[in-house]
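This is the structure I have questions about; it appears just below.
A single protein chain has been removed from this complex, and every other one stays in its place.
Right after this comes subunit A.
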Amino acid sequence: MILVLLVCLPFAGSLAATILLRTDSRVLAARMSGAVTLAALVLTASLYPAVRAGGKVRLDLEWLPQLGLNVTLRMDGFAWLFAMLITGIGFLVVLYARYYMSEEDPVPRFFSFLLAFMGSMLGIVLSGNIILLSVFWELTSIFSFLLISYWHHNAAARDGARMALTITGIGGFCLLAGLLVLGHIVGSYDLDVVLASGDLIKAHPLYLTALVLILIGALTKSAQVPFHFWLPNAMAAPTPVSAYLHSATMVKAGVFLLVRFWPALSGTYEWFMLVGIAGISTLLLGAYFAMFQQDLKGLLAYSTISHLGLITTLLSLGSPLAAVAAIFHMMNHATFKASLFMAAGIIDHETGTRDMRRLSGLLKYLPITGTLAMVASAAMAGVPLLNGFISKEMFFAEAVETHADSVLDRILPYVATLAGAFSVAYSLRFIHMVFFGPEPTDLPKPKPHEPPHWMRFPIEFLVLACLVVGIIPSLSIGPFLHSAVVSVLGDRTPEYSLAVWHGINTPLIMSLIALVGGGALYFVMKDYLAKCDDGPPLFRHLGGQRIFERVLVTVSWKWARWLESNLGTRHLQPQLRLIAAAGFLAGAVSLYLAGFSPKPLSFDDIDPIFAAVWCIGAFCALGAAYQAKYHRLAALVLLGGAGITTCITFVWLSAPDLAITQLVVEIVTTVLLLLGLRWLPKRSEKVDNSVSFAARSRRFRDFLLAISCGFGMFLFSYAIMTQPVPDAIASYFLDKAYSEGGGRNVVNVILVDFRGFDTMGEIAVLAIVALTVFALLRRFRPAPDSIEKPEQQRIQNAFDAERPERSAGDTVRDYLLVPSVIMQWMFPVIATFSVYLIMRGHDLPGGGFAAGITMAIAFLLQYLAGGVRWAEDRLRILPLRWMGFGLLMSAMTGMGAWLFGYPFLTTHSQYIEVPFIGKVPAASALLFDLGVFSLVVGATVLILIALAHQSVRMHRVRSLDAPKAEEA
């Protein structure tokens, strides 16, 4: 349980910090983060007894056990050591950042990201499931991106963050793929199982694939050549971020992974070559590049790259002793490098620059910080009596040993010594240029002074750690290191001794050569280095960064543009053409592959009347297609004809419910389109009669496509309909409709009972559409040429104006007088009919949908008969209330079942005796249907009325548009 708490605590702290975003206090967020980190540190420390001497703490939570994906957290000695590093240095960094961040920065955001990063990092370390590990791995990439780009107004920060995210993101993707392959080999994603099956993995044909993918993940994260270039660019981050992510934690995740999978993957020739080449070249190149940096943090970044290369090299050797040295050096490097980053931050903070060419002689102003930095860089250089010396000696000792006889192995001692000399040179340069020499002359902040004590405290603590570990290693770090080593190596744990003095031996001589050689190198090259500002010689033109940027531009800009301009279109017609063609092909190809052959046509049972009806229907459909461009009204009438044909078909083929619904929907659709016609532009056949060849061929193509689709649908539907209907679920509904649903109209019972939840979703869609229509029409601006009153109205008004005995609007009022009186009188009749439809819906054709639209038609007729104003003077319809009532009603009916302990939307049915009417079925489904009814009324009326209102709104629209036109 403590493990879950440990992982969740930083994330919780991160969320809490976001709440503090609005507060002015910058101390509060820091204090909160400090408390969270300290709590995590204490929690981790308290687990030590459980992990000592090879013990393990494990926690399993099932997540997706079917896929072998579980939340497994495990802590062993190695994970414990790393968790201590993460929480311990995390606490120091929070303390440091409290003083480092300035008043203007949004500090809570910084701490929020930092804590979230800490949580992800702990997640990596504690994951006992390799997929979970990959999830946390991605999280660290994302939070590192956010932290590097914390000062997002700075272009360098944005670019650096993007580069880091791209590189580590690609690495993370490869890692996930590699871990999936690994899981496939082993048959489990559990870390313990994976670690126990090293021999199986190494013998598997997919071993190399998994290895390469995992290595890409680890090497990108740990900034190894050739992926190293993101790290120097990430130095645009605030210094606490660099101290935390780029020395102690994130970059260590890569080598952590290598150590974690060391028992399972290492020891093969492929491992040695791949990891070794990357490690050795990184070790050497990083140290070499570091010498030529002018930026303090740039020097430290390359030095970090080089030290990570050292660790990688150690791991490549595959010997247990080398693994011990690697784990030990990880800890040592974290301590001295974090303190150096913090020191660089203090220098930057106090002087305003990190450029070593401008800094000089600072020891006078920053005596304590200077001394601390000197000790830390001595540790970095590997000076005796400091922790860096011990692990470097172990490295030299391993370098001398022969592990796998190859060129790589034979040159290793020389490379190691050379890299050691380089690291002495750059450490010396760091100290000498910054703290010694003449008085600084052109500092942005002229009077540097020591920072507040608590800002320096983390450095003091870390430097003290360097000294203690360096002088009495076996008493200080010894037992903790041992439990870590045992947890990784198990029974392969070698004999090793953590002592300062091993007598005069080859490693010591190598160390001495490196120290003397590095010192000499620096003093020879001192003047050249101070002036050199275009990067290290020999490698000036070989920029991984430049290649990266070129690839990025090519992929994300050139190729994307090419694809967009060659494959994209902003026209609707080609898209629809493609969709229609794809639909046709998808149907045709799959039918062809399934061995479809058209059925022989049978002309036996054709009813002449039905055929005649469909002759009319076909004529209407074709006519609508032909007339829709120039004769919209005719097309609308023909569309109605096709709709009526459909309706008759439903009646004919035993679907009375559908027929009723189709009929009423047909009416409202026609009215709706009629209302819309008013706002469309005039189009006359004479305007564009010049048809180009291209247009003609386009039409011909569309025509062919339409014919193919139509013919295909004909063959397909004929084949389906002549097939005997398999007994699927129909009989179930037919059997249970009365016994369980209490209704005789099976279609209605399905809608309101068996599939009631679907229906609820559908009426919700209807409500949403109605509201969208309403919202769109509130802001409706017609095109200028549609604003004028229609021709008919103008003639009528002119007629009224000419005659003195008539007042304006008389003709409109008298228009179709008899029909409108009849329509007005029809209102109660239709309303009663709609009530009748809903009441009988459960047993006979009818139901909420049909009744609702019928009711809407009743309202609509009043609008048609008397006009908008007349209708609204007499009738106040509140469609929104109808809709709200409908939704509530159906939802409450559904929830009512809960009161009786049944699932949502369970219905109850019985018959009740109503005076004068007789026995009436009263299922609770009727209430549900009432909700459907109410919503359908509301939605339909809302849509139609909103559209109808546009004609009345005319004047306001024009007066609003007029001043705009003047402005323009």
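The rule is simple: a residue touches a chain if its C-beta (ideal position, glycine included) is under 8 Å from a C-beta of that chain, and two chains touch if they have at least 3 such contacts; residues count from 1.
Keep this in mind: contacts and distances are computed from a predicted model.
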- [ ] Report the protein name recorded by UniProt for the chain absent from the figure; options are "Amino acid ABC transporter membrane protein 2, PAAT family", "Sulfur carrier protein", "Phosphate transport system permease protein" or "Na+/H+ antiporter subunit C".
- [x] "Na+/H+ antiporter subunit C"
Task: Touching the absent chain when the full complex is considered, from A:Phe480, A:Tyr738 or A:Phe827 - done: A:Tyr738
- [ ] Kindly state which of the options A:Leu20, A:Ala97, A:Leu751 or A:Ala948 is in contact with the chain not pictured.
- [x] A:Leu751
- [ ] Based on the whole complex, identify which of A:Leu15, A:Ala35, A:Ala586 or A:Ala706 touches the chain you can't see.
- [x] A:Ala706
- [ ] Specify the residue from the set A:Ala16, A:Val212 or A:Leu672 that touches the hidden chain.
- [x] A:Leu672
Task: Residues from subunit A at the interface with the omitted partner, ascending - done: 570-573, 576-577, 580, 601-603, 605-607, 610-611, 614, 617-618, 621-622, 624-625, 628-629, 632, 635-636, 639, 642-643, 645-646, 649-650, 652-658, 661-662, 665, 668-669, 672-673, 676, 679-681, 683, 692, 702-703, 705-707, 709-715, 717-718, 720-722, 725, 728-731, 733-735, 737-738, 744-747, 750-751, 755, 758-759, 762, 765-766, 769-770, 772-773, 776-777, 779-784, 786, 843-845, 847, 849, 853, 936, 939-940, 943, 947
